[in-house]
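Have a look at the structure below before the remarks.
Here the complex is missing one protein chain, while the rest keep their positions.
By letter and in written order, the chains are A and B; residue numbering begins at 1 in each of them.
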Amino acid sequence: MLVNLLFYTFAVLAVLGAVGLIFFRHPMNGAMCFVGTLICLAGLYALLSAKLIFALQLIVYAGAIMSLIVFIIMFLNIQPEDLPKEETKLFYIIGGVVLVSPVALFLGKIINTLPNLRVDFVGGDFGGVKPVGLILFKDWLVPFEIVSILLLISLVGAVVLAGKKGMSK
Amino acid sequence: MEQSTTYLGLIPVFPLLGAVVIGLLHVFTSTRWKLSEKLYGLIACVGPVLSFVLALKVFFALKALPPGSRFLTHNAFTWFSVGDLHVNMGFLADPLSCLMLFFVTLIGTLIHIYSIGYMGGDKNYGKFFAYMNLFLGSMLILVLGDGPVVMFVGWEGVGLCSYLLIGYYNEDRSNGLAGNKAFIVNRIGDLGFILGMAFLFWAVGAQGFDYLSLKANVHMMTPAIALTVCLLLFVGATGKSAQIPLYVWLPDAMAGPTPVSALIHAATMVTAGVYMVARFSFLYAQVELAGTIVAWVGILTALLAAVFAMYQDDIKKILAYSTVSQLGYMFAGVGVAAYSAGIFHVFTHAFFKALLFLGAGSVIYALHHQQNIWKMGGLKTKMRTTYITMVIGALALAGCPPFSGFFSKDEILYNALASGHWGIWSIGVLVAGMTAYYTFRMIFVVFHGEPRDQHAFEHAQESPAVMTIPLIILAIGAALVGFLNFPGVLTISHWLEPSLTEVHHSSTFLQILAIVASIVAFAVGVKIAYDKFGQAAQEPEFKGFADFAYNKFYVDELYNTVFVQPYKAIGTAIWKTIEPNVTDSPVRGAAKLYMVLGAAFKVLQVGYVRVYAIYMVVGLSLMSFFLSQSLN
Partner (left out) sequence: MIHNYLFLSIILFCLGIVGVVSRRNFFAVFMSIELMLNAGNLAFIAFSRIHVSMDGHVLAMMVMAVAAAEAALALAVVILLHKHKGKLDTNVFSLLKG
């Protein structure tokens, strides 16, 4: 009972946050809505017995990535007059919804073919740090290494790009 | 029992090889350093001489065989094989082709030697001999071919070489046009030949399309088909051998050098039509009407051409019309089923006509390329050898016994009489008289009397030995070869028997009648010519019928108005109206279509990445739409 209530609360708030992201003109407002969505998603992960991912979502996504985005938004000192004039935003949004509905319906149809389980909490160590660590370093070792190289590349790339001089207005 | 012999295939190869070698030498050296003319002359004569030697070898090999199986064959390779049609590049040597081979190679060799002198100083010396060798090779393929298809290869080859050699002096546009005329008129005849071959194949060709198989199967043809084939093949012969209505190219062909006129348009190529009819004697013997039509076309051509020859003033044109006239005799001969008589006239005509042309060439050479007889005169004192040999040739042409022309012409006329064709015989006798008249008109005007152009006369002198020796050899031939087919003994007719299907007549009364009529015609013709031209003749003014005949009855102009101009008008109309709209516009339209489509698609390339993302989403949504349909 409580679980259902929690699920619906988190779900509605996540969707509202996403809608807010799409509609707000100033990116700061959109970012704040998006942070709300991310926190609700973290709650949903917890309801799915994904303990470590719940924590990582809050730390990495909502904590690191979003703070980085908000920092850059504030760094660029965006004034209302810098923002692009989006008169046709509503028209495009409605068009987008129309375009996207077949995709949604198709995916929905696929989901309906799966068996509808009850979502109870899984006991034991499911979703904890230890099982994740074990699997990460046994079955998923190679992707782990590749992702670490990817992070190195992006680190180097970001430093190079941000330090570029000589691009005139 | 036929024997297979490889050297048979080599006979055409030697001149063709010579043509290739000389041609390459000429192409690669004529602009940079000039090779000696003697070198070209030597290489050019090697091929014909070798072919002549091999021709003699063939003759002796055939003589050794019994008459019933007197043929040699050689199959070089299978050319193509489609359905029922199997064509080999094969060669057949039987008595008929052996005879043709003999005089083609002999006269070819003599004319090559003569040309070494005549063409001296010409800047395209090598090209001339390359073409001449190519011609000889093609003619040998024609003669030696073992079936109509191989013969047609040679047929086309000699037509090509005729075109190349007529237009040899290519700085003058009219020579090129004369070459065009020869080739195009020939082509019209070739259409008949090809249709005839097609009908022949359709009727009996499935069991083999070479002469021996056709001869064995010819009885399976219906008379209607046989008549059609005979007439269609004869259309080809009218083109190649200059009969009515396709004779108009031969007088224009005199634009080529004189050795070319001698070899191609007197002795060898133009006789290919007669050879073809003789080859198909088994077919013509099936349908008598075909032979009658051939004979009448031949004799009428002889009459028409003799009328023209009586009024011409260009020495080569006189001889050209004389050739057309004599070819008419040959066709009259083969038309009345006297095939061996017709072929014998081919044989003798080759000697004396080549002699007359080479003699005329000698005169032209001496007078620095003057060809109008009314500017010559009195040359008999200055050019004795040429004079004597030309008189011998003229006597042979006019049919004076005991020279060769008398025997061959008389044989044809006797056979015409004996097989009941009185009309052909009487026209033949009339033409014999006209022949004597125009031949001696030419001799008297050119060699007798006073010189009409004093300056040219002073500079005239006898031609060098390299030109007079072939003249002498040909004169000996023209005088003596008649005895090879003496009436009663008929050696050549017996020799040719295995190849030809003919009937022999023997009626002594008609024989004597024919001989007497021929001699009377000859005497009357020479007398009239002597009376008019023997002493100090002047160029006459032509009026009325004479003027009409001098202009060749305006036949060329008629052909031009009726055939050539409408054809050109059609061509121009197609070029101006149909081509731009029907063939060019779809092509241009296709290119324009792509440009229009490209411009239409250009609209989609806006340059904003967001729009490209929208395209992706559109694609995704369409895809999921269709997939969800199938999921139902």
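The working rule: a residue touches a chain if its C-beta (ideal position, glycine included) is under 8 Å from a C-beta of that chain, and two chains touch if they have at least 3 such contacts.
Note that the structure is a prediction, hence the values are computed from the model and not measured.
Taking the complete complex into account, residues 602, 605-610, 613-614, 617 of subunit B touch the chain not shown. Residues of subunit A in touch with the missing chain: 7, 11, 14-15, 18-19, 21-22, 25, 27, 30-31, 34, 37-38, 41, 44-45, 48-50, 52-53, 56-57, 60-61, 64-65, 68-69, 72-73, 75-76, 78, 82-84, 86, 89, 92-93, 95-97, 99-101, 103-104, 107-108, 111-112, 114, 116-119, 122, 126-127, 131-132, 135-136, 139-140, 143-144, 147, 150-151, 153-155, 157-158, 161-162, 164, 167, 169.
One rule holds for everything that comes next: only the chains that are shown with their structure count from here on.
Distance between chain centres (mean CA atoms), subunit A to subunit B: 96 Å. Residue ranges on subunit A touching subunit B, taken from their complex, read 96, 99-103, 105-107, 109-110. Across the complex, subunit B meets subunit A through its residues 614, 617-618, 620-622, 624-625, 627-628, 631.
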